[in-house]
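A protein chain is absent from this complex, but the other protein chains hold their places.
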Amino acid sequence: MTAALSARIRKQHRGPVGAFVLDLSVDLAPGFTIVFGPSGAGKSTLLDCIAGLERPDAGRIAAGSETLFDSAAAVNLPAQKRRIAYVFQTLALFPHLTVEENTGYGLPGLSTEERRARVAEILESFGVADLQSRKPGEISGGERQRVALARSLVTSPRLLLLDEPFSALDADLKAELFDDLRAWNATRQLPILCVTHSRDEVDALGEHMIVLDHGRIVAEGFPRDVLRAPRRKRLAVAAGFENLLQATVLDLRESDGVMRVALKDCSVELEVPLAHALPGQSIQLAIRAGDILLATEQPGGLSARNVLPGKIAALDETGAVVRVVVDCGVRFLVHITPGAVRKLGLQTGQPVWLVVKTHSCHFVAD
Amino acid sequence: MTAALSARIRKQHRGPVGAFVLDLSVDLAPGFTIVFGPSGAGKSTLLDCIAGLERPDAGRIAAGSETLFDSAAAVNLPAQKRRIAYVFQTLALFPHLTVEENTGYGLPGLSTEERRARVAEILESFGVADLQSRKPGEISGGERQRVALARSLVTSPRLLLLDEPFSALDADLKAELFDDLRAWNATRQLPILCVTHSRDEVDALGEHMIVLDHGRIVAEGFPRDVLRAPRRKRLAVAAGFENLLQATVLDLRESDGVMRVALKDCSVELEVPLAHALPGQSIQLAIRAGDILLATEQPGGLSARNVLPGKIAALDETGAVVRVVVDCGVRFLVHITPGAVRKLGLQTGQPVWLVVKTHSCHFVAD
Amino acid sequence: MNLAPLFLSLRLAAIVSLLLVAVSLPLAAWLAFGRWRGRFLLEAVFALPLVLPPTVLGFYLLLALGPRSPLGALWQALFGHGLAFSFEGLVFASLLYSLPFAVQPLVSAFRGVDPKLLSASFVLGASPLRTFRRVVLPLSYSGLVTALVLSFAHTLGEFGVVLMVGGNLPGVTRTVSIAIYDSVQAFDYGEANRLALTLLGISFAALSVIYAVNRRVWSPWSSR
Amino acid sequence: MNLAPLFLSLRLAAIVSLLLVAVSLPLAAWLAFGRWRGRFLLEAVFALPLVLPPTVLGFYLLLALGPRSPLGALWQALFGHGLAFSFEGLVFASLLYSLPFAVQPLVSAFRGVDPKLLSASFVLGASPLRTFRRVVLPLSYSGLVTALVLSFAHTLGEFGVVLMVGGNLPGVTRTVSIAIYDSVQAFDYGEANRLALTLLGISFAALSVIYAVNRRVWSPWSSR
Partner (left out) sequence: SAAQPETLSIAAASDLRFAMQELAARFEQQTGNKVNVTYGSSGNFFAQIQSGAPFDLFFSADSDYPRQLVAAGLAESGTFYEYAVGRLVLWVPADSPVDVVHRGWDALLDPAIRKIAIANPQHAPYGRAAVAALKSVGIYERVESKLVYGENISQAAQFVQSGNAQVALLAYSLAVSPTLQSAGKYWEVPAAAHPPLLQAAVVLRSSPRKALAQSFLQFLKSPEGQSILRRNGFTSPAAAAAPPPGKP
């Protein structure tokens, strides 16, 4: 099967200092693909190249069987012929047109009535129907974002590119729009490339995910697999693994699918998932602060294999999440709720036990 | 003590259809105040009024002992005299100036050397030092956001207004910037008004929080209290309380600080926190899907008082969070991890028990 | 006071400024967005008619439009009369002379349109032409007004070229500026003042209306 | 070929266009951003010099600058010679006549600046003046070039006003456009052509350089 979108792209931005190079190859199936990656990774550049707004230095981009760009064959379909809907990070609503006119802009072929009906319908479903006669300068940031989405979706594209389309929306609206988008695409089965920084959005939308860093793809796959087993340190940090630990492999227990490792500079040992590693090899582990349990008495009879005694070194209660630093020889950051702090009567200096599930330990390559 | 910022504002936007009215009064202490609320609630309008970019129809705004605006006394200090730093939702970087020039724009009084030093320092701490000679058109969305932040912070304001300043940033960068901002304000003790839609940001930054809806303040206080006990249904949904339940008060146990309620249309009873309510009165409860535990065997010896037997009605594994619908007479939405699903071997139709802590139950007024 | 020259002038200025804008729109669009890297040279060429004294430009035009030039001969063959000393000739000459006033403001307005909006239009499937009509042009409204006003006023006031090419024929090529000039030369200051005041009054009224409308119209940018 | 008139003209055009831009900047800023609601009327007034035939405008100016007018008398008292028939008089008259070419493009460029950027500047503590210098002006660069080019070229080519107010005095007020005109009047087409070609060549070179630089300069908007 030919991929719904296949792109091989090399594109260099020449800046006054150094150069940024996007260099990757992706094949996309219909449905959502999340593009994830730190700021400046090249996500918008990738979308610009696919949409035809930036011209790659080399490569080939094809939608189904149609070639959109091919540096070797000197093919370069102009943006307006690509039938790709693109919601820019900067939105780029037309300042002189009303919300209604903006939304109907991509529907020049229709009769006035039909256009109105389709525009009204989509504005309604995005909750901005009553703004239809306002100009973009007279609506709020989140409203602008919804209008930009509506303007793109109302056309009949063969591909949808969304550059952080929900960043200015509250949780509720987001959830609603996700559902709308899913329903919209259920019949269409378009490939949708969606850039986001938000874990929520990844969770809600992700069927497939590619992770960019420094212009290259550093991970690709199901969101939970990609995010749970980050392969790179920069990504691990970006995805919120607060605890990064150096360790040495002790022994492998292949039948259990686990291995034991010793943390560096202390006597702590952990049971972690099996990996392609040899005893004595140095590895790096990542553990999310929210995945660590904290107990005031030594817990027993648990399925969790890693129980580490330690002492509370610091307690930061300023936010809705309490950040506890526990010293077990190495320092761990643990996130717990204020209720737990109260109930357990936690205080600095108090001895505690940390419980870490085997599968909460992830490997990081750097 | 006079508040660091006190504002009484009435401001009407006259649109072609209907009118939006901002009408509120706030007093702010030094430190972070989160402005939360759905899209179109009036958050940006509030900030515009404080900064002097919009002229309120009536009211009074004072910073410490200085009056910035007073409709009664016909005082209206122009924006450039207010010494308020404001990061716009649209950023508004100067397109013709480099990153360095943009950042130094608010420092005209300094010597070239000193300006350079201060600009370099803040750009460094925001991780955009190597972009200093680029124009805003040549950097990424997140980089632009950081430059806009740097440009505002480098001046010496008496008040900081931030309109979704982190929306285009990844988790790691955000966390870093939060720390930077906290450190920056540790010595200065300025009031900082920060608009956001993101629970992460609320958790990380919030010391105080006001919640806007339809131009009015609907809640105010510590973020966790405000978000945990939403007073309004719209807000409850916006803050992500997936389970909204009708219930009737059965009896009050004031000594324990709890009361028992019966859920409507079923035989389920819950122990919930005490409220100003009378037996027989109808109330509405909100429970977060992530706050509910799920067990495959009836759990015993727990501090949690509410254990409800039920059956799995649906299991949605498409995201990184598994959404389980459990029928206990009423249907509950429960969020659990894919690992838990695997480990517990969950399947539709399987009998399960839900564990709900008393303090996970919140009241909602509508 | 003989008002015929005034009406003639108004007709000429209206025709010329409208034609001028019609001609300048594609030209300015090409100068602003075209691909050829040397087009700034043409931009300079279009401004050149301005630097010649009008009468001299008129003289060269007279040669170019005369029966001995290919253009003049062709015109003569097609329409049976020469281009010189005709209203059409005036229109042609004024077009050429006032061209920079229409082209320049348009080019600079077109260049000011945010390219991101052009991208947005293309991505929505709009052709370059549609993009020009629906995005570039309305956002250049103020430049368009400047182009219209300058070319209209300049055509009204022009007299060197018009006199030379038109031959000052009453009812055909005697514009109000020539009429005022003639009155001044004949020391008929009364008539000159009356004509000048009428012209100024009408122009003032027209310009005020244009500017007032221009002011009302949406500002291209958000008000916030 | 006598080059003195050419140098005189270049000097005049340079002085006039620079002065004109200096005068027009505050004027255009006020027209674009001022508070008075009736300022569109003044905008119309500034365009009016255009609609009068240059010679007639020159004639009225002659009256206004002559020794019998208060302005002329004052000048005479201050500087010992009249304003009419002097280089200063030419400068003054050309300023007035070319004003619309400088004001109009500037106003329309200023109006095109995104008000959000003005807000950003104010919020960063910049005064209106600083905001004008650092934000409005650089973002109106293209309009500024248009203003300079149109007023420079128009002053070079202007001849009616200059002839009337200046009196065609060799070395003092005989500009190159008058010199070319004179040569044509004397049927000395060789001299006229030589002068005209030289003028066109110089103008073309100057304008090309201006436009080339204008092209290079950053576009006001992001390139993405």
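Residue numbering begins at 1 within each chain, and the chains themselves are lettered A, B, C and D in the order written.
We take it that a residue touches a chain if its C-beta (ideal position, glycine included) is under 8 Å from a C-beta of that chain, and two chains touch if they have at least 3 such contacts.
Please read these numbers as outputs of a predicted model, since none were measured by experiment.
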Omitted chain touches shown chains C, D
Can you say which of C:A32, C:A84, C:A120 or C:V176 touches the chain missing from this structure? C:A84
Please identify which residue in D:M164, D:I180 or D:I210 touches the non-displayed chain. D:M164
Touching the hidden chain, out of C:L63, C:L129 or C:L197, is C:L63
Contacts of chain C with the missing chain: which residues? 55, 59, 62-63, 65-68, 72, 82, 84-85, 163-164, 167-169, 182-187
Where chain D meets the chain that is not shown, the residues are 55, 59, 62-63, 65-68, 72, 82, 84-85, 163-164, 167-170, 174, 182, 184-188
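To be clear about the criterion, only the chains that are shown with their structure count from here on.
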Chain C residues touching 2+ other chains are 114, 116, 220-224
Hunt down the residues of chain A that sit against at least two other chains at once, touch-wise. 44, 53, 90, 138
Once bound in the complex, which stretches of chain D touch chain B? 114, 116-117, 119-128, 130-131, 134-135, 138-139, 218, 220-224
Could you pull out which chain A residues touch chain C in their complex? 51-53, 78-80, 82-86, 88, 90, 92-97, 105-106, 108, 135-138, 151-152, 155
Mind pulling up the chain D residues that touch chain C in the complex? 40-41, 43-45, 47-57, 59-60, 100-101, 104-105, 107-109, 111-112, 114-116, 142-143, 145-146, 149-150, 153-154, 156-160, 177-178, 180-181, 184, 192, 196, 199-200, 203-204, 207-208, 210-212, 214-215, 219-224
